[in-house]
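Just passing along the structure, written as structure tokens.
Complex shown without one protein chain; remaining protein chains in place.
Labels A and B are assigned to the chains in the order they are written; within every chain, residues are numbered from 1.
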Amino acid sequence: MNAHRHSYTIDASLPGPRSNAWTAFFTLMKHKVALAGLVILLGLLFMAVFAPVLAPSDPNEQDLYHVLEGPSLKHLLGTDDVGRDLLSRVIFGSRATLLMGALSTFFSAVIGVLIGLVAGYKGGIVDMVVMRITDTFMCVPALVLMLVIVSALGPGMQSIVLSITILSWTWFARIVRGQVMLVRELPYVEAANALGASGFRIMFKHLLPNVMAPIIVTATIALGGNIMLESAVSFLGLGVQQPTSSWGNELRIGYSYLEVVPLFSLAPGLMITLAVLAFNFIGDGLRDALDPRLRSSLGIRGNGYGRAGGTNAVVK
Amino acid sequence: MRQYILKRALYSVLILFFVSLLIFGLGRVLPGDPIQNALMTSRMGPVNAEVIQDMKAQFGLDKPLHVQYFVWIMNFIQGEWGTSIATGERVLPMFLHRLPITLELFAGSVLWSCIIGFPLGIISALRRNSWLDTSLTTGAIIGVSIPVFWEGIVMIYLFAVILHIFPPSGYVPFSESVKGNLLSVAMPTFIMGTQGAGLLSRYIRSSLLEVLGQDYIRTAYAKGLRVKAVILRHAMKPAMIPVVTVFGLAWGYVVAGSFIVEYMFAIPGLGRMGVNAVFSNDFPVIQATLIMVAVNILVVNLIVDLLYGYLDPRVRVQR
Partner (left out) sequence: MLLQVRNLSTYFLADNGVVKAVDDISYDLEEGETLSIVGESGCGKTVSALSLLRLIPDPPGKIVNGKIIFEGRDLLTLSEDEICDIRGNRMAMIFQEPMTSLNPVLTIGHQVMEPLMLHKGMNRKEALKECIELLKGMQIPDARTMVGAYPHQFSGGMRQRVMVSMGLSCNPRLIIADEPTTALDVTIQAELLDLMKKLTRDHFTALIIITHNLGIVARYADKVIVMYAGRIVEKALTRELYRSPLHPYTIGLMESVPRLDQDIKQKLRPIEGQPPDLAYLPSGCSFHPRCRRAMERCRRESPTLREVSDNHEAACWIYE
């Protein structure tokens, strides 16, 4: 509801993204949690790219004589309700899930950043309208609205990507707008203004590079959130259609057989969790690396009164 | 202070107006218009254009959009929420009937969030940069990002299928059996509260650390107060003020979680009603759900704002 609560702001003095890209990279590498996230993410991407090589069998090949079986040598994770190899379906499922997450984040980032740039730079009525719209979206849970939209458009990859985009551009718009309002007061932007640079030029040449850091952080966290949304919608039965496999779909069907073949739902669920965790871990590390103000407020620096209780005895 | 309350309240009403516009718009855009719906409920045979025209007039659909909106919103405010297409019930009684169940879940989730979030956040801050802090902070990120449905499946599998401690699904009313009721809501509320707990502990940690670095904490030590007294009497209160605002955020998670959790655990609350309404294209129920969720979130945020103002003497006591 309030801008200052749901978004975070960073100092206008934040160095540009290019100047400290390397420092940020090294800080990230030292951030153990982020590193773990990065490793998980690379593993998942590897899985998605090389799915045909990695999968032991065709994910759509049914074997009705062997349905709902537990793990065996032939089917390492067992089989599903129509006798398809679960491991292969989980491996191929990464493709649909990651693709939908990436596409929806990309589209919402592009739209949100553009709107945020204009709102933050122009201010006035444009800004007011944008802020009211984002506030409106904030108090309707994304999941419910998304269910409504997807069920109206009909299930499928396009409608999922479209509905996530409709719902999550506001996050980008909010953050970019807040940052732009800080940056546009900087002397060099005012100088560019005074020299008669066009609004277009100022926005893309001067403002955008300065707000890249928070955009990257937001995009990373949004990726995790969007995968979660997509999976939740699939879990409720409005995801991509069979026979395409996605983790959320597998989870939904598997859930009804939880007591018979627990891996049927536990395995795809674990994959979703890993993907969401990976992005949140990386996002956390990126925020620490790119945003010095937040880092200090999380207390990595500080004066130590909290721990020692402020007493010193002489150490000899 | 009074002006501040008034401003926040007015803004909430404005946003609510926008939400109602959004939902009204959705109703016009979505397939399955009210006429069709009404015809479906009345189970009449094929109808001709004249009947449809008649019905349009009857529903006020031949009037301009803004008049339609005005009629619709006035009806809604007066409690005329329409009739469910799927069940033929009046929506308002349907809603009121399920409300206590969902409210119980909300209360339970917030309780879980606080029971877990507060101590962990405080311990994390006091043992800053120790292995305990690192694991708790990592745990908090996991708590915030773990998908509700996955956590639900794992918990059902562990505690219901294997250990048989909690029932795998269903809801026992409080009036029927206190123990049965608590057992049936224990897992769902824990799952709904997990994200809030993670969020709370992270914010409490950083807020407490910030306060512990302030000059007035040094003053408190210089007075001769023991560590415990400094933390409890001088650090906790200022550290908790900004944490109040996180409740607004955590509440969003709780509300969103209720839709999935009630569906998974077959709990007959508002969340399940909403999800089922989506499946059956039951627009009167969908619109009531959306509006009431927005009202709920706006009211909670308003309370958070007021609480914030009340707790912080710099806002409460004007100079």
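Keep this in mind: contacts are C-beta pairs under 8 Å (C-beta built on N, C-alpha and C of every residue); 3 or more make two chains touch, one makes a residue touch a chain.
A quick note: this is a predicted structure, and the numbers were derived from the prediction, not measured.
Contact with the chain not shown here comes from a single listed residue; of B:Ile23, B:Ile241 or B:Ile286, that residue is B:Ile241.
Per the touch definition above, the residue from B:Ala220, B:Ala250 or B:Ala277 contacting the chain not shown is B:Ala220. Within the complete assembly, residues 214-216, 218-226, 233-234, 237-238, 241, 311-314, 317, 319 of subunit B touch the chain that is not shown.
To be clear about the criterion, only the chains that are shown with their structure count from here on.
With centres taken as mean Cα positions, subunit B sits 22 Å from subunit A. Residues of subunit B that touch subunit A in their complex: 11-12, 14-15, 18-19, 22, 26, 29-31, 125-129, 134, 137-138, 141-142, 144-150, 153-154, 156-157, 161, 205-206, 208-210, 212-213, 217-218, 221, 226-227, 230, 235, 245, 248-249, 252, 255-256, 259-260, 263-264, 274-275, 278-279, 281, 286, 289-290, 293-294, 297-298, 301, 305. Partner subunit B is touched in their complex by these residues of subunit A: 1-2, 5-6, 32-33, 132-133, 135-136, 138-145, 147-148, 151-152, 224, 228, 231-232, 235-237, 251, 255, 258-259, 262, 265-266, 269-270, 272-273, 276-277, 279-281, 284, 297-300, 302-303, 305-307, 309-310.
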